[in-house]
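Encoded as structure tokens, the structure appears first; notes follow it.
In this view, the complex is presented without one of its protein chains, the others remaining in place.
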Amino acid sequence: MAANNHKHDPNVLHPHISPTSMYLKVAAALFGLTILTVVAHQFHHQLGAFASLVAFGIAAVKATLVLLYFMHLKDDNNMNRAIFASGFFFLIVLLLFSVVDIATRVTEVSPL
Amino acid sequence: MGHSSSAHGENYINCEKGLWSWLTTVDHKRIGLMYMITVMFFFFVGGVMALLLRLELFAPNTVQGVGQVLKNGDVYNQVLTYHGAIMVFMVIVPGIPAILGNFFLPIHLGAKDVAFPKINLASWYCFMFGAALAIATFFTHKIDTGWTFYTPYSIRTGTSTVLMVLGAFVMGMSSVLTGLNFIVTVHKLRAPGMTMHRMPLFVWALYSTAILQMLATPVLAITLLLLAAEKLFGVGIFDPALGGDPVLFQHFFWFYSHPAVYIMILPAMGVVSELIAAFSRKVIFGYTAIAYSSLGIAAVSFFVWGHHMFVSGQSATAGIIFSFITMLVGVPTAIKMFNWVATIYKGSVSFDSPMLFALGFLFLFAIGGVTGIMLAVLPIDVHFHDTYFVVAHFHYVMVGGTLMALMGGFYYWFPKMFGKMFSETLARLSFVFIFIGFNVTFFPQFILGAMGMPRRYFDYIPNYEALNKISTVGSWLILTGFLIGLYAIVQGIRKGEKAPMNPWGAKTLEWQTSSPPPHFNFDVEPVVTAGPYEYR
Amino acid sequence: MSTDNITHTHSAHVSHHFKDATQEYDSGKQGIWLFMVTEILMFGAVLVGYGIFHHLYPAMFSEGAKQLDWKLGFINTLVLIFSSFTMAISIQLIQRNQIKKAAMALAVTILCGAIFMVIKYFEWTHKFHMGFYPGRFLDMAKTHAEHANLGMYFGFYYCMTGLHGLHVLIGMGLITWLLIRTIRGDFHSQYWIPVEGVGIFWHIVDLIWIFLFPLLYLVG
Partner (left out) sequence: MMWFNFAKAQSFMPTQGTEIAKQVDNLYGFLLITSFIACVLVIGGMIYFVLKYKRKSDNDKTAYISHNTALEFLWSFIPLVIFLAVFAWGWYIYHGMRTMPKDALEINVLGKQWAWEIEYKNGFKAVNEVVVPVNTDVKLLLTSQDVIHSFFVPSFRIKQDAVPGRYTALWFRAEKLGEFHVFCAEYCGTSHSGMIGKLRVVTREEFDKYMEEGQEEGQLPIAKRGEKLFALKACASCHSVDSPAVKVGPSLFQVFGHEVVLEDGSKVTADENYIRESILQPNAKVVKGFPHGVMPTFQGQINENELNALVEYVKSLK
């Protein structure tokens, strides 16, 4: 949105206005997914190791909906998308290297 | 360009008067000067601490009490902690970006101000508030954790660690806000014609630094908050008594603090690029390589933090991986060094004092750099870790690198900032004392480290005495150098001759507005048609 | 779209150092996104710690999660999602110059934040009452804890929900400020960047809760 449109005066903003129905749909989806999370939790004994996978999968879908529609990343420029993604990227770096250390702590031998 | 409002003598300094106009200013130039005054003050405090430490180490306490300057080990540890914390969080990290960066980044881009001037001012207040919190610990329970706050020591010691980490947290906020401002300014506020590849290398360096500030500081912030929570509520994350992991604290801490090393040195590299080009009157060699190596260093610096932890109990596997990636960071650094030397080739080199500082930087940074490679090599670091070798290495980089560049940049831009010239003789004299004093102080520490003297030692075995004595004497030379430098600055501001618009004959945009610049930097918005180093 | 009532007086909102409204808007938006990255990294680092220790002590974390009432977490999730919805709507209403409705939406958002905090308050005091203090303060005798280091789970619980709660409070404060300015008539179809900025902040707070809910209440 608000990309430089040479036909218009740059002093006038032309926001991309999403219709109310879109917000309603997204909110409904978020409510539905939350209920789904809880329903899935009732079966977490049957799901076993998949229980957390399901829970976080749903959470990730919800987060994506919020990002794309409520926070308008869908209509935003690539720079802002990249900026936001970089946060997650470096978080994964932090997790990955910390885990590499903690998971390979053996006192006896250097495995490499 | 070239229009000057100096005809009617109005500039950013005299356009408004009174202390209040400074405390409420949103002008990036004035904020830069306010940072300058505060950072200089903290540098003085941290410097006095350093002198005290060196004085204590002048002699070992062979017979109880003799050769003892500080009351006991506790006092020594406190002085050491304040020296480290003040110099890192209040001097070197804000140093170049907040003083020179604030002042010159918008001017370099041909902008009227940074993108968010009010946030810029807020960042200064954050800095002051954080610094006040940190200094407040001095009057309650002095902290003795070392600037690294390693757990579990920082949890167990009965000092006001919480206040100190909150101070560092708030100063981190200030750093984030400055970084945020710089990134958006670089992206959005460049003058017409100022493409990314026409930006001065100083701006590229600040831009890379700003990315680091944005991405690394939050992790430090949360780590410090968790540490405070640990201390107050015993949450157990870093406390082995509850199954927590003190080494994880080190991971979190160095995830910030290693990139922070580059937050400290990248801007210095940027300043040096400016100085070398300006005083060789020659186009910089390998502009693209220098610009992108800044970004490269910034990116890779996030993957190497474990090289601070080779003997910490980190796994051998992790150590090997971190050592490998650290080697890769060496390459872009080496590229920069070679490019600067190549820039001098066939130039027209003058020996004005800023250039002396830049050459001093190259000299000291070369030594700091090669010893850095040594420390990245696993078995060598096992021996050198936490010895004076490390102390010498990072002083060569932080003081020999960053501080030399800060001084050089400061003299370089002094005429622009204050509209006056400083005494060249005094500035050169100050350089000579600092440069020689620095080497006398810190070179012996490499040898001490090789001999095995651990750092943070209040006392030492007699073998180490001679080198420690030399080192202490060197610290007095540095003091002399800085006092001369301070005098040169004060004298320049008070009685200096009026500075011309472009005393050095440099090509970047700041030299095309009056000295000192008008309130909005340029009378007419500049239109850029060429790169920053077009000496033809 | 009702952008027909543009007048050039609106460009008076453009600060002196920006060329035009577009430049100002884009800069502001980018600044906000950059700030959000710091929020993500800050919360993310605690999540990293949580993940590592959850992996090391799964049984202890499971015991901890059982002590929480997922129903409260569930209600709070719904409350926050609804507040996110009203927040998003308020921006859209301002863009369409429906200022009164926008103010209403903002007020509902603040109310939702308050409901969230009240529920949180009761959750916390209940836990304190039961002896589930963080870390080494956890009352082993009163809680009949099976794992000696159960306190670490509650350490994470209080740190994460506490930090999140603090953000909710800050968000509520910011939205109150927006509400006052909206009623005063500062915002309209040509100027709404502060609303959008705070909105993005509020959504991030929601986003984090979306992950905290399964992490703390459900996974065990």
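All chains are identified by letter, namely A, B and C, in their written order; residue positions are counted from 1 within each chain.
Heads up, the rule we're going with is that a residue touches a chain if its C-beta (ideal position, glycine included) is under 8 Å from a C-beta of that chain, and two chains touch if they have at least 3 such contacts.
Since we're looking at a predicted model, the values are computed, not measured.
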Which of B:380, B:432 or B:473 contacts the chain that the document leaves out: B:380
The one of B:450, B:470 or B:493 in touch with the missing chain is B:450
Options B:55, B:122, B:366 or B:436, residue touching the unrepresented chain: B:366
Considering the whole complex rather than only what is displayed, give the residues of subunit B touching the chain that is not shown. 64-65, 72-74, 77, 144, 146, 150, 152-153, 156-158, 240-241, 243-247, 280-289, 311-313, 316, 319-320, 323-324, 327-328, 330-331, 334-335, 337-342, 344-351, 359, 362-363, 366-367, 370-371, 373-374, 376-380, 382-383, 385-387, 447, 450-452, 454-461, 505, 535-536
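Convention: only the chains that are shown with their structure count from here on.
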Go through B-C and A-B and name the pair with more C-beta contacts between its chains. B-C
Find every residue in subunit B that makes contact with two or more other chains and list them. 187, 215, 219, 245, 248, 252, 255
Mark out which residues of subunit C touch at least two other chains, giving numbers and ranges. 23, 26, 30, 34, 37-38, 40-41, 45, 52, 56
In the complex with subunit B, residue positions of subunit C that touch it: 15-18, 23, 26-28, 30-31, 34-35, 37-43, 45-46, 49, 52-53, 56-57, 60, 133-137, 149, 151-152, 154-156, 158-159, 163
Where on subunit A is subunit B touching in the complex? 79, 86-87, 90, 93-94, 97-98, 100-106, 110-112
Can you list the residues on subunit A that touch subunit C in the complex? 2, 4, 9-15, 17-18, 20, 23-24, 26-27, 30-31, 34, 37-38, 41, 44, 51-52, 55-56, 58-59, 62-63, 66-67, 69-71, 76-77, 79-80, 83-84, 86-88, 90-91, 94-95, 98-99, 102
